[in-house]
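All protein chains but one are shown at their positions in the complex.
Should a chain be cited, it is by its letter among A and B, assigned in written order, with residues numbered from 1 in that chain.
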Amino acid sequence: MSSDAHPHYEAVIGLEVHVHLRTRAKLFCSCAVSYGDGPNHHTCPVCLALPGALPVLNGAAVEHAIRTGLATHCEVHSRSIFARKNYFYPDLPKGYQISQYEKPLATGGWIEIEVDGQEARRIGITRIHMEEDAGKSIHDGAATETHVDLNRTSVPLIEVVSEPEIRSPEEAGAYLRSLRAILRYIESSDADLEKGQFRCDANVSLRPQGSTEFGTRTEIKNVNSFRFVEDAIRAEIDRQAAILDDGGAISQATLGYDAEADRLFVMRLKENADDYRYFPDPDLIPLVVDEERIEEIRATLPELPDQKRLRFESEYGLSTQEARLLSASRALAEFFEAAARAHGTAKSVANWMLRDLLAALREREIEIEEAAIAPEALARLIEMVDRGRVTAKSARDLVAELTEQGGDPEALVRERGLEAVSDVGLLESVADAVIGANPDVARAYAQGDKKVVNFLMGQVMKKTQGKADPGRVREILARKLEE
Amino acid sequence: MTEPLGTLAELRRALDAGAVSSAELVDRSLARAEAVEPRLHALLATREERARAEAAEADERRARGGVRSPLDGIPIALKDNLAQAGEKVGCASKILQGYESPFDATAVARLREAGAVVVARTNMDEFAMGSSTENSAYGTSRNPWNPERSPGGSSGGSAVAVAAGIVPVALGSDTGGSIRQPAAFTGVVGMKPTYGRVSRFGLVAFASSLDQIGPFAHTAADCASVLDVISGHDPRDSTSLPEPATRCLAALSGDLSGLVIGLPSEYYASEGVDPEVLARVSEAVAELEAGGARTREVSLPHTQFAVATYYLIATAEASSNLARFDGVRYGRRAAGVRGLTEMYERSRSEGFGAEVKRRILLGTFVLSAGYYDAYYRKAQQVRTLLRRDFDEALSGCDVLITPTTPETAFRIGEKASDPLTMYLSDIFTVSANLAGLPGLSIPCGFANQMPVGLQVLGRPLEDATPLRVADAFQRRTDFHLQRPPDPR
Partner (left out) sequence: MTREEVERVAHLARLRLSQEEAAAMASQLESILGYVELLDTLDTSQVEPTSHVIPLATPMREDRPEASYPPETAVANAPARDGSAFAVPKVLEGEDEG
């Protein structure tokens, strides 16, 4: 497919995502994985690369990696090999990173993505491999020095490499969101972007429409939000298109993205490919996980987002869009199902969630896990509206309040005196009063202008502080006006 | 001049009999060192104060009947590539000057647990790269049998420390023969266990798939005692065998009946092997036959490829293992550097000696893009062929016996000019590392007035068998009782 701005080119985009696995200890030593502590508070001979130290593999990291491979439809290989990737950098204490090269843990998977206005399609995953993270080099502060913190060294990562099948910035965003949702669903990673637990590099190249050859690609690194990734890719496509239109050639480079200026900058020109001198790490035995164990691990996977969405459509009669929104996170999906179970009519619960609860969450910039409202409380509230015990409008305001404070809707309605006025006698007398106070309006109605009943309704609602059920009021007024 | 210390067994008997205290042993060890060191330079440093304190503790333990092991209260020495908590460890290199390890190597911790008293760090070829100890940044060690000659390497210092009677036992490391060859040159017993038998945690890595820690001693029995303490599974080393500690001392029955000894024809027909060395080895084999063993000729057809294979694999792994010596977190950083690249280049170039640089360059080259398949991968394939040779040969024999080295100790300086010549002297020892086999060298006589070493190789995991053969030999001969003259 073509980019709207450059219809004569096809964008070829591949994404490499580094994901922190959700373990308590590091990949090759027993230091704790911890964020935000002072420099070098979580180190030991192994992650400091002291002379004589040796790596020992964390079994939980292997499990998380396998689960991720299974959840993205990869073939998980029984035998994979850890390899050393050799290069010098201050935050790489051994002078090599333990990664996987020729024989990665998993290959050949896919993720389904959907972009507005397009049919859902699959983006291939070339490979998922395990590796250890490096430390952090802090460049700010002293002008001549770099400070090195090795807390993050050997935190377990997987690198998820997509096929270069992504064709637009929007698709890239969709892919990242889908991948992140899956990781959080299966709890193999919290994928918190702010903590650097989900880091994306994008490879971008262009080729003439219809060509199957690959153009020269550039790599965009260190972009820390999905929106900025999309913006950066868009900017790079524009930049490359301009060069190619001019008859120029793209130079291989590593680029960064300045989000404020919406501008790319060169981090490094790559004249020569890096020579990492990969070889199997002689300190580690090949990783062998037998088929039986892989199947055991597969059985621990929860229902995945795609499966859940389809089930919501079929089981609850939701539309695809509704199902997608309610299955966006596992917590939200579980909330929905619990509320639907408590209430009895899933469609009704879905409407209330989609319209009111999601808005309340968005307004407060929180996720459902942080909301105080319980699924049963929502169900109860909806039920009260069904039975006319509270007006829909009052109830909708309560959703926001329950989201923030939690509590029992019954009690809240009582406290706030929000019970709907359904005493017919009272309503009749209010209606009489209102009609009596507006004889000309009543005359207009009698002469055929039925719409004026809305004004009278407004008056009744005012007199009842909005607690009267609108349907009932309209009915009473109409009857009285007819008389 | 102070007397050389005796064997581990002798010292143990003396301690248990109350004839001597651990404190006295440490005194004698340090005095002996003082006497011989100016000439032999086996040691890089002693740890007098701490050793005396530990000896006092050992004496106290023995007084209340709490002796922990045969090594309790015995002075020992450790090669300078073994991490000791709170001590300097330097691999005889300038690049690690001043570095103090915060942790113990597992083998060291086990020796300490057993009550052994470390008195010294021994000299070695820098980062264990060498066969003569001439590559030490602090000057070579000298062979006590003739101080103009090399004690071998890379564990030359540990071999001399035992041969010259400073300590009864010492630890070294063996990657391509670095225990067995110096043992042969200095007339002591030196053993490399099965790969994975002794934890490598805390051994500064040279070639990870080849390195093993092992003991030096005067007797096979003493080696067995040490191996029994330092061996056994270590969860901190992923290449550590899942086996418990060995019980080799108990297996030394002295019995040779039924033993089948394989004699690999390629080792005996080799050109460049000193005929006197071959003669001593043949005599030794005859002695073993007289004791009840049988011999048969076997073939290790890929022997001629072993040195090339070894140097490709060892240098490749070493080039990666030594990347951590970069001046960032420990060790020496060059002064007056302006940028990061200069810091790396000058710290490493000023800190490493020529042989280390040469091997790093070679290893980097064989792993580099375009050369990996032709060199490194090829070598790993030939390694498979070498292992198959041994599997085949050892399927019909209990042990293989060969000369440890083609010649006796060479003169210091003799091989320094041509690295390749030095590499070729490892021809008989490297294969055991490539195949992961246990192997040892024991003295079996003299040639050119220098000791000759007999190498005994066993099947993987059968560490007791070469020790049993060596011990039986020592019950029938007295080469292991010979001591070099005091240095003049």
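Assume contacts are C-beta pairs under 8 Å (C-beta built on N, C-alpha and C of every residue); 3 or more make two chains touch, one makes a residue touch a chain.
Please read all numbers here as calculations on a predicted model, not as lab measurements.
Considering the full assembly, A:145 is the residue among A:145, A:194, A:260 or A:482 that touches the omitted chain.
The chain omitted from view is touched by exactly one of B:329, B:415 or B:459, namely B:329. Touching the missing chain, out of B:138, B:185 or B:311, is residue B:311.
Here the missing chain is touched by one residue of A:24, A:195, A:263 or A:364, and it is A:24. Checked against the hidden chain, the listed residues A:124, A:173 or A:280 yield one contact partner: A:280.
Residues of subunit B in contact with the chain left out of this view: 98-100, 102, 195-196, 209, 235, 238-242, 302, 304-305, 307-309, 311-312, 319, 323, 326-333, 337-346, 348-349, 352, 354, 357-358, 360-362, 364-365, 368, 375, 377-385, 387, 419-420, 423, 434-436, 460. Interface residues of subunit A with the unshown chain, by the touch rule above, are 23-25, 30-33, 38-44, 48, 56-62, 81, 88-90, 137-139, 141-150, 268, 275, 277, 280, 282, 285-289.
The rule we apply is simple: only the chains that are shown with their structure count from here on.
With centres taken as mean Cα positions, subunit B sits 58 Å from subunit A. Here subunit B touches subunit A in the complex through residues 81-83, 89, 91, 96, 99, 101-103, 105, 200-205, 207-209, 235-239, 316-317, 320, 322-324, 326, 328-330, 340, 344, 364, 367-369, 372, 376, going by the rule given at the top. For subunit A in complex with subunit B, the touching residues are 45, 48-57, 84, 86, 88, 90, 93-96, 146, 148, 273, 275, 277-279, 282-285.
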